[in-house]
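Here the complex is missing one protein chain, while the rest keep their positions.
So, subunit A:
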């Protein structure tokens, strides 16, 4: 086996240079040149040029005047983007039903008059804990509440949702969805 020590060590070193130094450096170089915005996190900048969020990373909303994001199970606080994580609750775990029941209560307390069925994504934690989207159904469910609290027309809100909705990519891939942070930024612009 001693015959193999030298070639193994040197091969590892050389291929580490190729795949661990040159390759990521080259990808970074091209990425930062061609796709600078995406490569740095798709940040949303305000008029002063400060980053106010990322169009890919969700934020937590509990003020009933805003659209709420999906529940998040990240460590320490919801939407902790330095420690992504899901709940990992199993389907028959009573803790899952209890968590969902509490989320239903929170939604109903904020919006007592709403008797529509609650869309599933609005009361279940996402895989990453950072899901930037909700389903169009979950956005529509919240229209009554926000319209009442902000004293604006429901139709105005539905227009906003339509404007910030994303369809299936290329008409086929993925699911219909609405970006909550962008929707809420637009909502605040209405004031």
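Throughout what follows, a contact is a pair of C-beta atoms (placed from the backbone, for glycine too) under 8 Å apart; a residue touches a chain by one contact, two chains touch by 3 or more; residues count from 1.
The rule is simple: contacts and distances are computed from a predicted model.
The chain that is not shown carries the UniProt protein name "Potassium-transporting ATPase potassium-binding subunit", picked from "Thiazole synthase", "Potassium-transporting ATPase potassium-binding subunit", "Heme exporter protein C" or "Multicomponent K+:H+ antiporter subunit A".
Listed residues A:43, A:110 or A:149: the one in touch with the omitted chain is A:43.
For subunit A, the residues touching the absent chain in the complete assembly are 1, 4-12, 14-16, 18-21, 23-24, 26-28, 30-32, 34-35, 38-43, 46-48, 50-54, 56-63, 66, 70, 76-77, 79-94, 96-97, 100-101, 104, 117-121, 123-138, 140, 168-170, 172-177, 181, 184-185, 188-189, 191.
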